[in-house]
Structure formats: structure tokens, C-alpha cells
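The complex appears here minus one protein chain, its other protein chains still in place.
Now for chain A:
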């Protein structure tokens, strides 16, 4: 890759997919029911496949995944947030997969370097988004307790959603339009789930666009330590 702009964008998209894939993988052995265990692992696998293609566009996939320090990662702060309870995981999925579907649909329609991957991934992401939406409806319009916890989760993660629409160098997309459509989609889904669209700011002065610039929240360092531990302890290990 000669130009730097596609590499920057490949890292941003690739790191989003890689980090969220790892977070979802943490549910293995802990999901509330077996079907969810399988669903979350399958979504994680789709994201890992996307991450491999994207990181390979920016360099050596293993080196990039396992040997970079925290500050070199370009993922959104949203995807690195801990799984929390099941509602938090679903809210994170709803926010992110809706964004990813909008972005990949735009990229797939263009003729840039990301079009082939986006055209493929957008079909997978449609299932991820549907999964998140179905759960949002069930939890929101469920019991008093499930609604309360789903609302708490939506509120807690809301402040990380503004960053998604900061333009990324090398990606040809109408960010403002995507943000409008993302907000419309949230209003629609949360409304049907009898939930309230959170009111707080969608980014803080301390965080706007920060993940894309390598600034991450505290739990990310611990996640990376676990993710990179094996490779760093046993370089070149294989089985």
C-alpha cells in the first residue's frame, strides 16, 4: 500500500472489527442461553474475518493485532467498552452494527479500495443488526426489570456514539447524512422497544474522536493485555 490514507482507514475499520470481535468472544462460556453463546460467537467470527482483510490492507495482520501498543489502535471507544450485563452488550451491538451497516452500504456503492470487503460484509452485518434489534425489542418491551436495565445500558453507552461520525481520512462517505439516518434508526427502534432515546451529549470534550486518534478508555489496556498475552509470551507459536 503506497498511499497512507487507505492505510489509516483500514486501521480504523479493522481495529473496530478486531476489538469488538474480541469483546464478543469474551461471552463464550458466559452467555445467558446456548443459542446466544453461538450467536455472539458467530458475530465475533464475522467481525474477525473482516478485521483480517482490513488489517492485511494496512500491513501484517498478526503484527498489527498482537504487537501494537494501546495508543497505536484506532478503534472507536464504543467497541472497547466492557461487555457489562447482557443489555450493555446488546446496546453496544445496536449502536455499532447500525453504524457499520450504514457505512459499509456507502462504501460498497463506491469504487474505492474498501468496496469489495464492504459489499461482502454488509450482508453479514444485516444479520448482526437484526439480532441486536430483536433483543432490544424483547428487553425493552419485556419485564419492568429488563426494560430498566436496557434503558440504563442505552444511556450509559450514548456518550460514545458521537465519535462514530467523525470523518475518517480515506473513507468517502457522507458522515453528516449517515449520522442523521443513524439517529432516525435509533429513534425508531428504541421507540418500538418502549425505551427513551437518551438525552445526554453524544461525546464529551474529553473524548470526541479520541479512539480514532489513539486515546482509549481505561478498560481497553486490560483487554489488550489479555488479547496479546499469548502471542507476546510465545512469539511465533503455532499449533
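Here is the rule we go by: contacts are C-beta pairs under 8 Å (C-beta built on N, C-alpha and C of every residue); 3 or more make two chains touch, one makes a residue touch a chain; residues count from 1.
We adopt the following convention: contacts and distances are computed from a predicted model.
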Task: Identity of the absent chain, which is to be given by its UniProt protein name, from "Sulfite oxidase cytochrome subunit (SoxD)", "Xanthine dehydrogenase family protein subunit M", "Phenylacetate-CoA oxygenase subunit PaaJ" or "RagB/SusD family nutrient uptake outer membrane protein" - done: "Phenylacetate-CoA oxygenase subunit PaaJ"
Task: Touching the absent chain when the full complex is considered, from A:45, A:156 or A:215 - done: A:45
- [ ] Among A:116, A:200 or A:221, single out the residue that touches the unshown chain.
- [x] A:116
Task: Residue numbers in chain A that touch the chain omitted from display - done: 35-36, 38-39, 41-43, 45-50, 52-53, 101, 104-105, 108-109, 115-127, 129-131
